[in-house]
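Sharing a structure below in structure tokens format, with a few things to ask.
Missing here: one protein chain of the complex. Every other protein chain is in place.
Entry: chain A
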Amino acid sequence: MDRFRMIFQYFQSNSESVMNGICGLLALASVKMYTCFDFSCPCLPQYNMAYGLGIMFVPPVILFLCGLILNRQSLVMLDEWRRPQGHRKKDLAVIRYMCSSIVQRAMVAPVVWIIVTLLDGKCLICAFSGSMDPDKFVGFANVTPVQVEQLLAKVPCKDDELMRNNTSRKAVSRYLRCWSQVLGWSILLILIVAAFLARWLRPCFNQATLLQARHWSNYIDIEQKIFEETCCEHSRLFAHKCILHFFESMRQEMKLHTFNLPREGERDEGEEDLLQGITDQDQVNKLLKTWYYEKPPLDVS
């Protein structure tokens, strides 16, 4: 138990590591989703591009929104942004810092999806096979333009009877795949260079402001957690008192109604307290009925 508490406390104390963990999990989930997804190009001239580009861009938007939703800090940031000023000034640098860190983490899974898609190549082959120049590839020479369009649209479908052993299909497929992979690696290179420059050059600009913004954003997060814990503790005690009052008032009501002298002889004081003076079936039933029909007011003063 202690072990779990220690691990739990470590993660809680450092909210950044929790968020990094979630971000990594989402990235792995996006790779897994892609491998499990059964890509199935329609191989029809009008639908190919919509399907291909749709599969490439719609799941990243979904993953981005998931990344924002799963990140607790986004609620904290919105709360801090929208609250009235009151006695505490609002620091825009803190809000900007929180926003940028949330968006950066949410962008990882969509980018991973797009890169995996490009490196795999199926989406681009499906989307752009119809836009290929047939003159570049032998095998489309003596064919009418309409037929060329149909044939090119069928390139992504290896199992089609027309296309099964067609060398031109393989050539087009290979060509598109090559471009897709080059695009994927280029995007990855650009992003990594950007990340490297950002990490390297960050301390050159406003390091002190950054340290302050980071500290106060962490503080706001901790303060919100402690406030929630305090409220939870308070509501537990409140409920306890409320219920004790309820039992007490029920006991007094029953005493009035039944004129019962409760003591029958030796009984343990502690047990008597626990039973709250409710000692038979009718009383318990009455108590339960009252609890349902007439809950006590929320006032323990």
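The rule we apply is simple: contacts are C-beta pairs under 8 Å (C-beta built on N, C-alpha and C of every residue); 3 or more make two chains touch, one makes a residue touch a chain; residues count from 1.
Criterion: contacts and distances are computed from a predicted model.
Engineer: Which one, "Sec1 family domain-containing protein 1", "CAHM1 protein", "very-long-chain enoyl-CoA reductase" or "Trafficking protein particle complex subunit 11", is the UniProt name for the chain you do not see?
Structural biologist: Of "Sec1 family domain-containing protein 1", "CAHM1 protein", "very-long-chain enoyl-CoA reductase" or "Trafficking protein particle complex subunit 11", the absent chain's UniProt record names it "CAHM1 protein".
Engineer: Given that one chain is not shown, which residue among A:Phe39, A:Phe57, A:Tyr175 or A:Trp291 touches it?
Structural biologist: A:Tyr175
Engineer: Which residue among A:Val146, A:Leu256 or A:Leu298 touches the omitted chain?
Structural biologist: Here the residue in touch with the unshown chain is A:Leu298.
Engineer: Considering the whole complex rather than only what is displayed, give the residues of chain A touching the chain that is not shown.
Structural biologist: Residues 2-3, 6-7, 10, 13-14, 79, 83-84, 86-88, 119-121, 167, 170-171, 174-175, 177-178, 181-182, 185, 188-189, 192-193, 195-196, 199-204, 207, 215, 218-219, 222-223, 226-227, 230-231, 233-234, 237-238, 241, 297-301 of chain A touch the chain absent from view.
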